[in-house]
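A single protein chain has been omitted from the complex, and every remaining protein chain is retained in its original position.
All chains are identified by letter, namely A, B and C, in their written order; residue positions are counted from 1 within each chain.
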Amino acid sequence: MINKVVENAEKALLGVTDGMTFMLGGFGLSGIPENSISELVKLGVKELTCISNNAGVDDFGLGLLLQKRQIKKMISSYVGENDEFERQMLSGELEVDLIPQGTLAERCRATGAGIPAFYTPAGYGTEVAEGKETREFKGKMYVLEHAFEPEFAFVKAWKGDTAGNLIFKGTARNFNPMMAMAGKITVAEVEELVAVGELDPNQIHTPGIFVQRIFQGTAYEKRIEQRTVTPKS
Amino acid sequence: MINKVVENAEKALLGVTDGMTFMLGGFGLSGIPENSISELVKLGVKELTCISNNAGVDDFGLGLLLQKRQIKKMISSYVGENDEFERQMLSGELEVDLIPQGTLAERCRATGAGIPAFYTPAGYGTEVAEGKETREFKGKMYVLEHAFEPEFAFVKAWKGDTAGNLIFKGTARNFNPMMAMAGKITVAEVEELVAVGELDPNQIHTPGIFVQRIFQGTAYEKRIEQRTVTPKS
Amino acid sequence: MGLSKQEIAQRIAQELRDKWYVNLGIGIPTLVANYIPKGIEVEFQSENGLLGMGPFPVEGTEDADMINAGKQTVTVLKGGSLFDSATSFAMIRGQHVQLTVLGAMEVAQNGDIANWKIPGRMVKGMGGAMDLVASAENIIVAMMHTNKRGESKILKECSLPLTGVGCVTKVVTNLAVLEVKNGAFHLLERAPGVSVEEIQEATEGTLIIEGIIPEMKL
Partner (left out) sequence: MGLSKQEIAQRIAQELRDKWYVNLGIGIPTLVANYIPKGIEVEFQSENGLLGMGPFPVEGTEDADMINAGKQTVTVLKGGSLFDSATSFAMIRGQHVQLTVLGAMEVAQNGDIANWKIPGRMVKGMGGAMDLVASAENIIVAMMHTNKRGESKILKECSLPLTGVGCVTKVVTNLAVLEVKNGAFHLLERAPGVSVEEIQEATEGTLIIEGIIPEMKL
């Protein structure tokens, strides 16, 4: 098997430079590539375009990159919960491209699947469709949407093996599998790195072919954004 | 949980009539819906359009429907291995639409995913692209391909639960998951029907939402087309 | 005046049908799950990748890897499933989800909905709302009939940027149940103690009132 293992986040991010376009997995704070984000902060790369469903909170997730003004443009579906984001956006320091969540997911998949463009009904008749091609199929209107061109994709999985195969846990899966497909270089950080043969080939969520570098992550905080519970009876 | 269980193939195929368009899972003879095919033979419905990667062999799989002249049109990527098919095709009794395998898979997925059309490079410059829209994206040429409109999809899984969740085994997965997504009514037959709670929610290949009817299959032959082995040493 | 948020959710729950898959938006729609009518089975889909969403976890068992689209910690029921965001929106776009319930800032009589953006204010984004409203066949909006200044949110035309066009099928407000069809709001039911005149006054869009309008039963 082709071995994809690198020692740590530092090695995994080799080649990252200013001005690049990244995809970052996660929904809210669930399933975000915590180690890769920390390393990006450490590297101090700037003028980044980040494709990620959300933008983290002020002191966690992509919020950390926003605090350091490393992000030039965010491509997301929902960016609340972040005061610094709001400040930079309203002041014009930060470009923001808001797109429907399903369109974002499908554009990520299209990128990885060699589909340059597809039609979706989402956003037709709204400002999201302004300047875009629209077209009728069987009496319903659709918008033409295109693939992205990310240089790196950073994803976080629960388990991974040395061949780059990934298994996600619960709703931490979200955008990670499609972004893993889409990266020119896909970096996967995992909570548990195992030897080949330890994962059932029938139960792999992301086949290793989509992953160029994998490393054992450390010190996961896995912060909860909205802790809602049923009291113990 | 919504219960999708029906008693048997007969109940599962209720509503099937002449002239309908079906999707049938499987690659070669692997992962084909054996019970549903037998029931279609028994029902004797005619003038069918069948979307399936292959057309079975003379005495198994879709070959059984061909023997009875129940199929008007086949939409497939590869139809060798079948003398009766060849006879009907050459005599003009059978319409055949041959399309690239990846395009077939993606069109099935698009059908289920509410994507009416997408661009693919497969077939550009060949007779497959004749009469179709073509378009350049970033210097490469693509063909516009459309979703299907099947009335029923017949799929075969290894395990399934009463809520319609499916797990496939090995390469018997193939076209089954996308066809399950695409059927207006999707009928799943399974080797082992289990209660809800017995399948790990994190390891479901086809979520139950895509399946309208599920039944415990019987008497699987699971024929091997090309038995290739390494001699015992 | 009229229904509480809980009661709006309770009324919407009466719209649920056996064997439906349902997506509930953030806010009032989420509360609908507390009022599933007896004798029917529905499954809740959360667009971040969860089908068969269950109640909040018992204190101490909450898991950062198991949240809903509102980022709340939740559970998955037996028979549920987990999947990626592309598959999740395949379910939505492919019309496998029978009902979407969501909030709105404005609804227009042609079925347009606006619920994602107020120009000049901070824009948080549409999340999955545009996919949901462009795709679902049944879209019920849960909202207050008027805004804090008493102005109608049930309009001839939306003034805010749209989330979707001609898509809303029903509106349940604190005052009324309205069906949206043929370019008008059709008054189906009144909230207990609310008169037809009060509803008419709170409605800027064309309101069709035919026959005697019954009070909602909760």
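Here is the rule we go by: contacts are C-beta pairs under 8 Å (C-beta built on N, C-alpha and C of every residue); 3 or more make two chains touch, one makes a residue touch a chain.
On a predicted model such as this, the values are computed, not experimentally measured, just so you know.
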Missing chain touches which shown chains?
-> A, B
Contact partner of the left-out chain, one of A:Met20, A:Leu144, A:Ile185 or A:Ile209 | A:Ile209
Candidate in contact with the missing chain, chosen from B:Cys50, B:Cys108, B:Ala163 or B:Ile209 = B:Cys108
Missing-partner contacts on chain B, residue numbers | 27-31, 53, 76-80, 86, 89-90, 96, 98, 100-106, 108-109, 120-128, 158, 168-178, 205, 222-232
Spell out the interface residues on chain A facing the chain that's missing from view.
-> 1-3, 109, 111-115, 161-163, 165, 181, 196-197, 201-202, 204, 207-210
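Operating definition for what follows: only the chains that are shown with their structure count from here on.
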Pieces of the assembly without chain C, by contact | one piece
By Cα centroid distance, the chain farthest from chain A is B
Rounded to the nearest Å, the gap separating the Cα centres of chain B and chain C is 36
With chain centres taken as the means of their Cα atoms, state the distance from chain A to chain C in Å.
-> 28
Distance in whole angstrom between the CA centres of chain A and chain B is 33
What are the residue numbers in chain C that touch two or more other chains?
-> 76, 82-83, 86, 89, 92-93, 135
Sequence positions of chain B contacting 2 or more other chains = 113-115, 202
